[in-house]
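Apart from one protein chain that is not included, each protein chain of the complex appears where it belongs.
Coming up: subunit A.
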Amino acid sequence: MSVSITVGAYGVAFGAAAVANGFTVVQACLLSLLTFSGASQFAVVGVIGAGGSAISAIATASLLGVRNALYGVIMAPHLKVRGLKRVVAAQITIDESTGVALGQEPRGIVAMRKGFWYTGIGVFVFWNLFTLAGALGAQAMGDIRAFGLDSAVPAAFLGLVWPRLTGNFERALAVGCALFAIAMTPILPAGLPIIATAFIAIAVGLKR
């Protein structure tokens, strides 16, 4: 239940953010239906909203989506699905479904599979309904700044990154990347200051 409410809140925030950054309601809903990965979706609208090109937006979102491939690697041996079922399983392979499934590991393979499918499908339904609600709400607003939506978007990003800042190293990386992106904004074409920070993360990760 609490997972559903949280997902609903993120969904509303995403739908509103997409429309606030110039996407249509249909495009916002398609992103939730087809991309179906919160951080990647927020990244697309964030990069486009900052004036970035389609390529920068796709690249940023895809770098964030690599995580789902790793989840697939973890889940595949447990699910053992083929054909159309594998296509569906792949689409609902996200943070929540993988997390719940792994949490059920001590209770056996059946509980794991159940956790994966129920969570994945449940989140899919909620996420898409609330995206629509958020997008329609933002569309009805007109001047989004009068409703604070221009601040809700970065606040949503901050809420997404916050739980990942588990140690001093992570916090230093976050602050460093934020400062780098600000410093590069007037110099590099829009979108590039954001993608460039992924290379900082790769360089740091390789060295460490």
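As a convention for this text, a contact is a pair of C-beta atoms (placed from the backbone, for glycine too) under 8 Å apart; a residue touches a chain by one contact, two chains touch by 3 or more; residues count from 1.
Rule of thumb we're sticking to: contacts and distances are computed from a predicted model.
Here one chain is missing from view; checked against "Acyl carrier protein", "Branched-chain amino acid transporter AzlD", "DNA-binding domain-containing protein" or "Membrane protein", UniProt names that protein "Branched-chain amino acid transporter AzlD".
Touch with the chain that is not drawn comes from one residue among A:Gly65, A:Gly99 or A:Gly122, which is A:Gly65.
In the full complex, subunit A touches the omitted chain through residues 5-6, 9-10, 13, 22-24, 27, 30-31, 34-37, 39-44, 46-51, 53-54, 57-58, 60-73, 75-77, 79, 81, 86-87, 89-91, 93, 145-162, 164-165, 170, 173-175, 177-182, 185-186, 189-190, 193-198, 200-202, 204-206, 208.
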